[in-house]
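What follows is chain A.
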Amino acid sequence: MITYVVIFSILAVLLVASALYAVIQKDLLAAVISTGVVSLILSVFFYLMQAPDVALTEAAIGIALTTIIFVITIRNTSRNEDETVDNNLEKF
Partner candidate 1 sequence: MKKVLVLVLLVIVGYFLTDTFNLIPFGENRIGNPQDEQTVAGYYLNNTVEKTSVANTVTAIVVNYRGFDTLGEVTVLFLATTGLGSILFRRKEDEEEIERINKPSSSLMQTGSRVLFPLIALLGIYVFIHGHLTPGGGFQGGAIIATGFLLMLISYKNFKAGHTMLNWVESLAGITFVSIGLWGLLTGGTFLENVLPAGELNNLISGGVIPIIYIAVGFKVAAELTGVLDILLNIKPKK
Partner candidate 2 sequence: MQDGKSSISKFLYTFIMVFIIWNAFTWPGSFADIQLAEVLTGAFVSLILGLLTNKYFSCCGLQVLMPHKIIFLVQYFFVFIIALIKANLDVAVRVINPALPINPGIVEIKTKLTNDFAKMILANSITLTPGTLTIDVIDDTMYIHWIDVATENPEEAFKEIAEPFEKVLLKIYG
Partner candidate 3 sequence: MVISPVHYIAVPLLAAFTIPLLSKYIHKELARIVPGIVLLYSVFVSIVLMMQVSEVGVISEKIAGWSAPWGINLMFTPFSGFLASLMSVVGFLIWLYSYNFKKIEQSQSQKYHILQMMMVTGAIGIVLTGDIFNLFVFMEITAITAYSLTSFYRERDGAEAGFKYLLIGSFASVMILLAVMILYTQLGTLNMAEIAQNAHLIPTPLRATILVLFLVGFGIEAEMFPLNGWAPDAYSQSPGPIGAAFAGIVVKAGVYALIRVIFTLFDIHGAYDFLIYGGLITMIIAETAAVAQTNLKRMLAYSSIGQMGFVLIAFGIGTKTAIIGALFLMFNHAVIKSLLFMSGSYLTYNSLNKKISALAGLGKKLPIVSLLFGLGAFAIVGLPPFSGFWSKLYVLTAAADQNMLLLIMAILAVSIIEIIYYFRVVSTLYYGKQEDEEIKVQKPSINAMVSMLILGATIIVVGVYPDIITHFLNNAADMLLDKASYIQAVLTQNIN
């Protein structure tokens, strides 16, 4: 049964790590995708805690809609956190 704890710890570590990554990453698109990962794992958490309603909401609003409106905002502003022009972040 220790396996459950291991699985759970992996999820928790992934959750925190992706949140941290969303904060430190300079490329805003990557940061936004990272928040998508946060939502993804968060909703698995909700599911594990027997809250399928909340998991569904988090999936619909966190993974899809929030990511989408962030991406659209980045399209209308800048993609690089430092707003320097060079670097190949803008390319791919």
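Note that in this section contacts are C-beta pairs under 8 Å (C-beta built on N, C-alpha and C of every residue); 3 or more make two chains touch, one makes a residue touch a chain; residues count from 1.
Selection criteria: all candidates are chains of the complex that A comes from, given by their letters.
From a predicted model like this one, the values you see are computed outputs, not experimental measurements.
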Looking at chain A, find the partner in this complex that touches it; the options are 1, 2 or 3.
1
Chain A to candidate 1 touching residues, read off their complex
52-53, 55-57, 59-61, 64-65, 68-69, 72-73, 75-76
